[in-house]
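Removed: one protein chain of the complex. Kept in place: all other protein chains.
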Amino acid sequence: MEENTLSSQPAAPGAIRTEEMLVNMGPQHPSTHGVLRLMLRTDGELVLETIPHIGYLHRCAEKIGENVTPVQFVPICDRLDYLAGMNNDHGYSLAVEKLCGLEVPERGHYIRVIMCELNRIASHLVSFGCYGMDIGAFTPFLYAFREREYILDLFEATCGARLTYNYLTIGGASLDLPEGFVDRLAWFLDYFEPKIDEYNNLLSYNYIFVKRTANVGVISVADAIAYGLTGPCLRGSGVKWDLRRCAPYEIYDRFEFDIPVGMPGGSNGIPPEVVVGDSWSRYYVRMLEMKQSVRILRQCLQQMPAGEFRAKVPRTLKLPAGEVYLEVEGVRGQLGFLVVGENKPIPRRVKIRGPSFCNLSIVPHVCRQVLLADVPAIVGSIDVVMGEVDR
Amino acid sequence: MTIGLTHYLILAALLFCCGLFVMTTKRNAVGILIGVELVLNAACLNLVAFSRYRVGTIDGQIAALFIIVLAAAEAAVAIAIFVNYYRMLATIDADKGDELRG
Amino acid sequence: MGSILRKVAFPIFLIGVAAIIVIAWVPALLYGTVDSMRDDLGRFYKWEPRGEHATLTLDNIRQYLEGSIAGQSAPAAHIRFGRSTAAACTYVLWLLQFRITRDVLAVVGVVGFVSLFAMFAIWWERKVAARMQSRLGPMRVGGWHGWAQSLADGIKLLQKEDIFIAGADPVLFRMAAYVAFIPALGLFIALPFSAAWIARDLDVGLIFILAMYGVGVLGVLIAGWASNNKWSMFGAMREACQMISYEIPLGFALLVPIMTVGTLRLTTIGDLQSGGFQTWLAFRNPFLLAAALIFFIAALASCKRAPFDLPEAESELVAGFHTEYSGFRWALFFFAEYAEMFAAGALAAILFFGAWYSPLPAAWGESWRHGPLWQQALHGVVFSGPLWLIGKGIFFVYVQMWLRWTLPRVRLDQVMYACVQVMLPLAMLVLLANTFWEWQVRDRSVLGTVANLVCTAVGAAAVLAIIGVGLYGFINRRRLVGTQVVKHLPGA
Amino acid sequence: MSGEAIAFYMLAVLAAGSALGCVIATNIVRMALCLLGTLGAVALLYFLMAANFLGVIQLIVYAGGTLILIVFGIMVTSRMYGEKLKPRRSEALIGALVVLALFAGLVAILWRGPWVTVVPTEQPNSVAAIGQALLGTYLVPFELASVLLLAVMIGAAYLAQPAARNGRGTEREE
Partner (left out) sequence: MTAQEVADILKQRFPVAVADAAVEGPHPCVAVTPEAWHEVAVFLRDDPRLAMNMLRCISGVDRHPEPQIDVVYELIAMRAPGGAARQEPRPPASAELWQNGGTIAIRVRLPRDNPRVRSVADVWPAADWLERETFDLLGVTFDGHPDPRRILCPDDWIGHPLRKDYEFPKEYQGIPAAAAPESDSSRVTK
């Protein structure tokens, strides 16, 4: 705790003097999702200003990227947004493939989409559960983790890992899907889809929950775009923008799915207190996105062909001179990779655009003149993963 | 040895004197308020003791009841004033409040 | 060693449960015995004044128990002992006739009950939470569903280092835990477990309990301040705001039954509800039912339980006022919290839900009350007795846990809004309406009877619904707890 | 020595000790804690004098309300490591002398004074008696007190809100 008193001087006569305090929220704090540190300037329960301090989880991912080959770097990608390792691997692989001009076989595409969407569900489940905890509802957290466990079981059966997969790699996937995967996945989708409605009834429409999150931390469209917000945070503000649709990559143009956006309250079963762009909208977009992911997964299972799952990738892949910047729609927003090659097996530069990094940058703008209890509600609804912010 | 009126009165006198001392010497305004509470308590104790040992009715208790209620009201106003005082002068030292101009 | 412990642990547990059940009704029985004995003997020897001031001698008691007093009409037909038993009981009964003995017993009983109950409640809360979250909760310590978990935790907490932070105020930091805990114990001085089983039957018992709730806050406040931690300070401030605000609707809600019964003595209030389910105060008229609800919500806020657990909101304030506490001092805060929870539940039961009486009219069991020992014991279980009050208290504690693991937490301004703008006017309205009702509506009038019946029906429906849901859950427990857990359930 | 005497002396020592603690303590929160000791002991003394209702009111209003308000005020206005407001030496000395003299005088008078006392009688139902007295003999002061409380409520609420003059939202403070 740093000592306080920004204004220890007696105020001018007649002026009202209030007691301001600097409070350190994090890096060890239950609701900062890892090691985020927020300096709050508070006046009683009122937070006047929020200053995020990041970097506690900086692991030099970009420096490592300049020193290892792309295939070696894929495991590091897993550790960026450690809740959505598949999506990170996918983004990096796509960037390298684009730079080298590699073609991924058909089945590889489908495996990638399946894994990415499954991981999106898993990650949104964590986000849903943790957000409930931020608001003070403990129980949904365990329900979310129960469902996530099924997905992790699937991942484990596929690649042997439950968190850092190193599965989607340059040229496709490193292994084929295991036997019985399709049936298990189909079972899981049937099991899981009705649960989303259950959780909506349990938490999303809960009166207290709505009161806590609706009209809290409202981000306007202009702000969202200006601060470079992407993913559910951007869509929560009512912008129907999703790279899977707006700049299609992989094979997402083959699937039918909707892009949920934040809607004003009062219609479609949305509580009347809700304002577009508030914490509730961001949270609810994630709930709806899980449904869309289930839809995509079902279509994948129908369309998936047999065949090769990985392109022939030379043992030492030389990255041609030139650079490529590629963004994919990660779980938390647009995950971008800038890869600069120079005719060597290792790239000159790997720049990672972590969506959480940009999403977090709006926190000082939003967490002003809010109550202390709103800070976890806002930061939780932005859903940052510090591994990706600090890289 | 039975406990009688004098015992209570002496105890009340002690509380009263302590309260008086706190009131006169403490510089923290809230401390002064605490002194006032002590004095009021002493008074209440006296009233109840008199009503029990000298009159035998409950009138003293009623008076003490009023004192307690009024003390609560007094504390509420006093704390409100102190909070404003602190906002104005950035101190709770009662000696600093010698200006009348707000 | 471990294996032996594992073998004996469960029997010890069962014996403990049995002992608690026995203890729950024996004192009342013994006190009743002593008092009735004194009455009998006083009548026999023509003591003046009868009862209170007469001291029985050992001989009196022995003769009485052996039934060897000349001319004794029916020498306590219901407590006839053999010669050796009588000799043993004589000393116990002789001791029990003194106020000081009973006080000492009461203090021991209260402290024992609070610590036992806190340990039980912590274990139970974990089980309740676990089942609501499709987990198992503690399963290992002690054998049967981890029943000894709290015991083990308690031993662990006692052994833990009592961390004292350098920047804290040394005296206040240490005192605060006690300032919070002692009023929580003090609550039980005036809390009747049954008409006979109460430490001090104060004529102002109800306000005394309220006062103890109020004083307990001071411990939290001082803990927050003395920790010299900003989060603790936030917690303490929130507690002060919340507690002071919610005492007002709480008080108003309590005035409603007080107005109906016209006394502050809790035993009297309890005894007025001895006529079975429909005479419970909450079902007397709609306003009392509303008052019961308001009371329960306000008590929830006073006990700082979810959804009003702002003073220790872990996602906002780390752990609130007890952030810096560890070891036994930390445990004291929890003992206080669970004691207050139980007291709130018991108070709700005494004021609104039939106190220590079962839903059956106590008049049905009148003959058992004076029958042989086994009948008296059965009476204590079936018709009235501490077990009923403890059971009702535990039920309300369960409701508090249920709410905690279901609802998110409200925000400070919402807590204040709910208190000042919703609960307070509502409580005042209910009080006003009840005044009017008591003034105008006769108990036996058509309106009074209909209101009573409707409220009773609502209450009965609620009770049946809860039992039904519980049964449904129990029958389908394999299906409901979630497939992941079922695999690990014993016998799966 | 009777039970009552034992109880009285214990409580008197607690009350007097806490009051002296108030005098000695420099830390304002400790003063408040000492005040709690005095208030509690005095409340128990009321119980001892069979003024149960008053004792409980003392606990609920004084210890549970006023004292919490005071501690609250302390928290808003004082910091743990802020300036220590110690009484000036001269003031303390003079004050102590005066107060000691006063105490000595009081004790002397009390000791000497012939007090006509009555044998205390137990009120059978003191709560009801107090209620009847409040709404009978003491109706006017009772109503006046309620008016005063209302005035205090409004006044304190007005004093405590900064927005009346500053234009900032207040409903979020407190």
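Which chain is which? They are A, B, C and D, in the order written, and residues in each are numbered from 1.
Throughout what follows, a residue touches a chain if its C-beta (ideal position, glycine included) is under 8 Å from a C-beta of that chain, and two chains touch if they have at least 3 such contacts.
Owing to the predicted nature of the structure, the values given are computational and were not obtained by experimental measurement.
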Visible chains in contact with the missing one: A
Candidates A:Y82, A:F145, A:F181 or A:Y325 - the one touching the absent chain: A:Y325
Residue of A:M39, A:V182, A:L202 or A:I259 touching the missing chain in the full complex: A:I259
Touching the absent chain when the full complex is considered, from A:Y92, A:Y227, A:F255 or A:F309: A:Y227
Subunit A residues that touch the omitted chain in the full complex: 54-55, 58, 60, 62-63, 66-69, 72, 98-99, 220-223, 225-228, 238-242, 245-247, 259, 261-264, 276-277, 322-327, 334, 336, 338, 340, 344, 346, 348-349, 351, 353, 357-358, 360-361, 365, 390-391
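Simple rule for what comes next: only the chains that are shown with their structure count from here on.
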Selected pair, greater C-beta contact count between B-D and A-C: B-D
Innermost chain by mean C-alpha position: C
Subunit B-subunit D separation of Cα centroids, rounded to whole Å: 6
Computed distance of Cα centres, subunit D from subunit C, in Å: 31
Chain centre separation (subunit B, subunit C; CA means) in Å: 36
For subunit A, residues contacting two or more additional chains: 16, 18, 44-45, 371
Shared-contact residues (touching 2 or more other chains) in subunit D: 32, 53, 57, 65, 69, 72, 74, 76, 126, 162, 172, 174
Residue numbers on subunit B that touch subunit D, as the complex places them: 1-11, 13-22, 24-31, 33-35, 37-38, 41, 44-45, 48-49, 52-56, 58-59, 61-62, 64-66, 68-73, 75-84, 86-87, 91-93
Touching residues (chain side subunit C, partner subunit A) in the complex: 129, 132-135, 229-231, 234, 237-238, 306-307, 309-310, 313-318, 405-414, 482, 484
Residues of subunit D that touch subunit C when the two form their complex: 3, 27, 29-30, 32-33, 36, 40, 52-53, 55-57, 59-60, 63-65, 67-69, 71-72, 74-75, 80, 125-127, 171-172, 174
